[in-house]
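The other protein chains are all here in position, but one chain of the complex has been omitted.
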Amino acid sequence: MARVVVDVMLKPEILDPQGQAVLGALARLGHSDITSVRQGKRFELELDAAPDAATLEEVASTLLANTVIEDYSIRVEES
Amino acid sequence: MARVVVDVMLKPEILDPQGQAVLGALARLGHSDITSVRQGKRFELELDAAPDAATLEEVASTLLANTVIEDYSIRVEES
Amino acid sequence: MSARIGVVTFPGSLDDQDAARAVRIAGAEAVSLWHGDADLKGVDAVVLPGGFSYGDYLRCGAIARFAPVMQNVIDAARGGLPVLGICNGFQVLCESHLLPGALIRNDVRKFVCRDQWLRVENANTAWTSDYAEGQEILIPLKNGEGGFVADDRTLDELEGEGRVVFRYLHDNPNGSYRDIAGITNERGNVVGLMPHPEHAVERLTGPSLDGVGFFSSVISQLVDA
Partner (left out) sequence: MTRQIDSVKDAETTPDVTQPFAELGLKADEYTQIREHLGRRPTSSELAMYSVMWSEHCSYKSSKVHLRQFGEKVPPEAEDILLVGMGENAGVVDVGGGLAVTFKIESHNHPSYVEPYQGAATGIGGIVRDILTMGARPVAVMDPLRFGPADAPDTHRVLPGIVAGIGGYGNCLGLPNIGGEVVFDETYLGNPLVNALCVGVVPHDRIQLSAATGAGNHVILFGAKTGGDGIGGVSVLASETFDDEGPSKRPSVQVGDPFAEKVLIEACQELFDQQLVVGIQDLGGAGISCATSEMASNGDSGMHVWLDRVPLRDSTLAPEEILMSESQERMCAVVAPDKLDAFMAVCRKWDVEAVVIGEVNDSGRLTIEWHGAQIVDVPPKTVAHDGPVYERPFARPQWQDALQADVPTSVPRPASGDELRSALLRLVASPNLASKAWVTDQYDRYVMGNTVLAQPEDSGIVRITDDGLGVAISTDGNGRYGKLDPYAGAQLALAEAYRNVATTGAKPLAVTNCLNFGSPEDTDVMWQFAETARGLADACLQLGVPVTGGNVSFYNQTGETAILPTPIIGVLGVIDDVARRTPMAWEADGEALWLVGDTADEFGGSEWAHLHGHLGGLPPAVDLDRERQIAEIAVAASRDGLLTAAHDVSVGGLGVTLAEMALRSGKGARIFLPDGIDPCVALFSESAGRIVFVVPRSEEVRFTDMCTARGVPAARIGVVDSGVDGLEVQDAFTAPLDELRTASEGTFPSLFG
């Protein structure tokens, strides 16, 4: 049993309309000290077996993230 | 300057069609040792000032997460 | 013998019947292709229709790309088979790396359904030869994730090689970089666009007949070939 977290964020050069919208809303609510917001995805996976780094790489890079526009990072939380 | 990450996940009892879809795709791709997938959101905030815990709570609970169906967690990464 | 154009149905495809109707209106035979069958039934061209394949839950088109039928579509497209991706089909083509770039959430963060003016920038592709370069056409647009993005180098390359096929006119509905509504591959046989030509093939149900040209273009090329 293992728990793995994969974070996927848009590459910095790609426009992030959702992050922008949150930033705008924050400004309207008076939180002007927040200067940047980016919105990405978080996947929590549970595995039966011990996680194998190569497999996780493949899953993240081919399915969970679109590497044309997104970066990802993999974290094994418990195994 | 500070960097704060807010993770937002559907509450465990709430149906997560997105996670289900990913799980199904993983199974078709032969990764049947992955037994559960939950998909959530990750927000990366940058602040001008030192982050104030109460403000972050408020931002996360009113704007970033829909607390009717989602839980959130806040992590100050650097300040 | 009339041309045979395949229309793929994924679970969650919505505009497959409409695409088939458009194919027939343009004078070809529509052949349904099932996502689970790695068989193109010998068709002369393929349409990947609009919809929400697999619910579009992960990223639009991300899961459909792995469907058994897609491996054959990808191979055949690399071999020159004309392939048109409409909306979700465009997203599938990008996810399959048959076309560069990606489609992200509309900058207005809402689903947008409206009649959209486009300019035809490239009338030399398999799917646009019946249009004139610079022609303005009106066809429906309907999507939530239609913002075309790519890095600058890719965008410059697309522009430089004349591979931007359609551009949004008047106002950009979704934040697409450089107003790009549709693009093609180097060879011009694979075209993807967000708006829906198959919904502009009948006076009664569409805003114009401007969509027919997609299907007549490919048919006349197939007949000539």
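Order of writing sets the labels: A, B and C. Residues in every chain begin at 1.
Following the convention adopted for this analysis, a contact is a pair of C-beta atoms (placed from the backbone, for glycine too) under 8 Å apart; a residue touches a chain by one contact, two chains touch by 3 or more.
Please read all numbers here as calculations on a predicted model, not as lab measurements.
Every shown chain that the unseen chain touches in the whole complex is listed here: B, C. Of the options C:Gly27, C:Gly55 or C:Gly162, the residue whose C-beta touches the omitted chain is C:Gly55. When the omitted chain is restored, the residue from C:Lys41, C:Lys110, C:His170 or C:Arg187 that touches it is C:Lys110. For chain B, the residues touching the absent chain in the complete assembly are 10-17, 20-21, 24, 66, 68-69.
Mapped onto chain C, the interface with the missing chain covers residues 11-12, 14-15, 17-18, 21, 36, 50-52, 54-57, 110-114, 140, 142, 144, 196, 198-199, 202, 204-206.
Simple rule for what comes next: only the chains that are shown with their structure count from here on.
Distance between chain centres (mean CA atoms), chain A to chain B: 9 Å.
In whole angstrom, the spacing between the mean C-alpha positions of chain B and chain C is 34.
For chain C, the set of residues that touch two or more other chains comprises 58, 62-63, 66. In chain B, the residues that reach two or more other chains under the touch definition are 22, 25, 29, 39.
Of all residues in chain A, only 7-9, 19, 22, 25-26, 29, 31, 33-49, 55, 59, 63-64 touch chain B in the complex they form.
Interface residues of chain B facing chain C in the complex, by the touch rule stated above, are 17-18, 20-22, 24-25, 28-29, 39. Note for the complex: chain C touches chain A at residues 58-59, 62-63, 66, 94-95, 97, 100-102, 104-109, 147, 149-152, 175, 177.
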